[in-house]
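Heads up, one of the protein chains got dropped from this complex, but the rest are sitting where they should.
And then subunit A:
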C-alpha cells in the first residue's frame, strides 16, 4: 500500500509518516503542490493525504487536476480550516474524506484504512482478525461465524480497534470517533471504561482470540493472541 502525504508543516508531516510507516505502508511525502504534482505524475498511490493550505497554492487545485486527469487515487483532505464550506467543497471535488486538524493518529489510521478498503475490496467487504470477522456491509461482527450481537456503538468501537490493531488507542480518540464531540466534556474515562467493559464481556463469552487491553491513563490496545 502506497501513501502520499502532502503537507508543508514539517512536524505534522513527520508524525503522520512515522505513524503510517508502523502500519507497514509505503509512505512518500511532498511539501508543496509542485512536488506533489511531480510524484503523482510518476507513481500511483492508494491514498493521498492532502493539506489545503500549502505554500504554493490550495490543495483544492491539486484535487481538481487529479479528477480532470482521471487519476483514481483515494484522497483524504487534511485541513486546519474546519468549516462546513471547505468540507463540502472538498467532497464535491471528489475527495473521499475530510479530516479536520487537530486529529488523533488512530483516527487518521481508521480513515485511511476505510478509504483503502472501499477502493480494494469491492463486493467482498470483510475484515478478519483471528477468529473475529466483521462484515462491513451488514454491520455485523461474529466469532467463528457466530454473531456477536453488538449494539451500534459497540460495533463502532470494535471496528475502530480493528483499524488500529496492536496500536495504542487514546481514549479521547475513541470517544470522538464513536460519540462525536459530545462526549468531550464528560469525565470520559469512566464512561468509556463502562462501554468497553460490555464489549469485552461479549468477546470473552463468544471465545474470541482477540483482547482489548487497558493501558493505564491513556487508553486501550486491541491485541491478537
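To be clear about the criterion, a residue touches a chain if its C-beta (ideal position, glycine included) is under 8 Å from a C-beta of that chain, and two chains touch if they have at least 3 such contacts; residues count from 1.
Going forward, contacts and distances are computed from a predicted model.
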Record-based protein name (UniProt) of the chain missing from this complex, from "Redoxin", "histidine kinase", "Xanthine dehydrogenase small subunit" or "Sulfate adenylyltransferase subunit 2": "histidine kinase"
Residue of A:67, A:101 or A:119 in touch with the missing chain, whole complex considered: A:101
Interface residues of subunit A (partner: the chain not displayed): 9, 11-12, 15-16, 18-19, 22, 80, 83-84, 101-106, 153, 167-168, 170, 172, 179-180, 182-188, 190-191, 194-195, 215-218
